[in-house]
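Here the complex is missing one protein chain, while the rest keep their positions.
Right after this comes chain A.
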Amino acid sequence: MSRLSVKLPGLDLKNPIMPASGCFGFGDEYSKYYDLSILGSIMVKATTLEKRLGNPAPRVAETPSGMLNAIGLQNPGLETVMTNQLPSLEKYDLPIIANVAGSSEEEYVAVCKKIGDAPNVKAIELNISCPNVKEGGIAFGTSAEVAASLTRAVKKVAKVPVYIKLSPNVTNIVPIAKAVEEAGADGITMINTLLGMRIDLKTRKPILANGTGGLSGPGIKPVAIRMINEVTRAVGIPVIGMGGVSTVDDVIEMFLAGASAVAVGTMNFTDPFICPKLIEELPNRMDELGIKSIEELIKEVKESR
């Protein structure tokens, strides 16, 4: 075991850094610029049963230290993802986390049943927290009962461990985390984006064509840290932390909050080489802070509570 490696349900990660879903396409786009094998994993773009066109443009707007997006889960659909996108990542030494979205329980179940057949898909990230689609997404993630029922249904058919991606757009995230754990979830990923809006002063209309969008970037990091801390104190299953990570110190702060691996989202857009840079910088910063290994750090945080 190297000092950066982490073992999670279904995932033997050579390091704890992975691009977050929706911020890395299906991987191909970045494979032109660096060897994807250096990454711990990739959480690929959300896959739905049928192809989705997504929302009209404009789909992004800048905010202080962040951005709003309303992409709307554009993706080529399960069949194409299985025949084109996932096989093209097989040449890399890389366990893939497949993000699954749907507008009904049946759709989630159908995608989850099939997507684990891809040999490189080692885990599913169940997207019950996308704020940018009318049906599905967040509607499944804001009620503990609905989230638990969906988790149970998916766990019956999934061939790989299932991580549930939680939404921060709730009054209390802890009961939802506990409910999905009880329903059999293997892990949790958090946080998805915070629902937000910006208005153009000249047109007096929302900047995003969708009206509202999901807020991400360094501006949301304190919210993510607080929620990861709350959830990891309440559940026993591992949490992959994300939300505003942009520096190696942010990565370590996520671990101190209770995370067991860290995903990088919006910063991939600002700096396409952010993930390789963080992986390279991590050992030095660990030395400076007296951290022997990531696994040890995770254990220490858990025991200190």
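Assume a residue touches a chain if its C-beta (ideal position, glycine included) is under 8 Å from a C-beta of that chain, and two chains touch if they have at least 3 such contacts; residues count from 1.
In the analysis below, contacts and distances are computed from a predicted model.
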item	value
Missing subunit (named according to UniProt) among the choices "Sugar ABC transporter permease", "NADH-quinone oxidoreductase subunit C", "Dihydroorotate dehydrogenase B (NAD(+)), electron transfer subunit" or "Nitrite reductase"	"Dihydroorotate dehydrogenase B (NAD(+)), electron transfer subunit"
Given A:116, A:218, A:238 or A:258, the one touching the chain that is not displayed	A:218
Selected from A:2, A:37, A:83 or A:270 as touching the chain missing from the view	A:270
Which residue of A:36, A:61 or A:115 touches the chain not shown here	A:61
For chain A, the residues touching the chain missing from this view	22-25, 29-30, 32-33, 45, 51, 53-54, 57-67, 69, 71, 74, 217-218, 266, 268-273
